[in-house]
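Missing here is one protein chain; the remaining ones are kept as they sit in the complex.
When the chains are written out, they are named A, B and C in that same order, and each has its own residue count from 1.
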Amino acid sequence: MASISVQSNDFDISEEIAALKKDNNDVGAIVTFTGTVRDIGGTLRTMTLEHYPGMTEKELARIASVAEERWPLLGCRVIHRYGTLKPGENIVLVITLSAHREAAFKAAEFLMDFLKSNAPFWKKEQTNEDNRWVASKQSDASALDRWKK
Amino acid sequence: MASISVQSNDFDISEEIAALKKDNNDVGAIVTFTGTVRDIGGTLRTMTLEHYPGMTEKELARIASVAEERWPLLGCRVIHRYGTLKPGENIVLVITLSAHREAAFKAAEFLMDFLKSNAPFWKKEQTNEDNRWVASKQSDASALDRWKK
Amino acid sequence: MIIKYFSWIREGVGTAEESLAKPGSVTTVSDLLDHLSGVSEQHSVALKERVFIKVAVNHVHVRHDTVIGDGDEIAIFPPVTGG
Partner (left out) sequence: MIIKYFSWIREGVGTAEESLAKPGSVTTVSDLLDHLSGVSEQHSVALKERVFIKVAVNHVHVRHDTVIGDGDEIAIFPPVTGG
């Protein structure tokens, strides 16, 4: 069962790994993905993440359960922040644990690809000039194709 | 330029990420891979990693430089431990930073695949019954094929 | 039914949430979007480009031809951009 958090506060990757792995010595491979606030050209002041309370955690849990059916995971953690973040701050964390590296890598990539296209979050950037909603990327939709069996 | 360490002591993933990312706000994606000592069946007492001082760091740096040529990385770190480790302990850490997730994921997978087949380390397991050198896996050699252009 | 709006659709419509009794003309999500577009000029503009309108019914992503009921929570939002 994956552990899911939707929170405004930051996370610590080492602590999250330790909490997930505990003393499970069947684990041989741990993959983490961290997404951070980019500031292209140094004009970003803040980024605000809106989400859909009620749906967000359910949708993240659903995506994680698909990953857990598809790969032999020994642990799975998803944390996604909401609220107002500064450039460089953490947005999202995915951790996958498995006996071997391939399952851990593939499951983490899968989780991120589906999270990008399905988790109900919307980013708004506040720059020195204006505020604008971030547009969705065709590349994120295309990324789902490679997971079709 | 990747940062390479071959060391007997442990590492902290959060600290390593922070040292690598600093205040680079072009970074949007951070992938880490951690390999840990597995204990299949609860019979392992310790695992000893022998390596080839003089060659090991050079070979890891060479692998990292190939990854850096192939993907637009904003940071790359490889730490590999040697000496005697207990079940559950960390063996290896790879960190890749990039603007986007695909480059970070692919480069980390590539690094691990090539490290597994080329970095001069050899594992010996000490169990309650005997001491034995770990055999190389055909799957690790096969893993290299997917990176052929 | 409860209608929730998010992101620039929320800003366009001018409210985060509204409730209405399901009109007789509404069977599917698509019918609801047609109905809501008639509510105000703001609704009409915000809901115009249907290819950018994503919908969840009771917290589950659905297609526009999905049949909806009076007790449903319908969320209307643009393509997601988290992660």
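We adopt the following convention: a contact is a pair of C-beta atoms (placed from the backbone, for glycine too) under 8 Å apart; a residue touches a chain by one contact, two chains touch by 3 or more.
On a predicted model such as this, the values are computed, not experimentally measured, just so you know.
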For the chain not depicted, the shown chains it touches: B
Among B:21, B:80 or B:106, the residue in touch with the chain that has been omitted: B:80
Residue among B:44, B:76, B:91 or B:107 touching the omitted chain: B:91
Contact footprint on chain B, counting only the chain that is left out: 35, 49-52, 54-55, 58-59, 80, 91-92, 112, 115-124, 133-136
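The rule we apply is simple: only the chains that are shown with their structure count from here on.
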Chain whose averaged C-alpha position falls nearest the assembly-wide average: A
Inter-centroid spacing, chain B versus chain A (mean Cα positions, whole Å): 23
Chain centre separation in whole Å, for chain C relative to chain A (CA means): 26
Residues within chain C bordering two or more other chains: none
Multi-partner residues of chain B (each touching 2 or more other chains): none
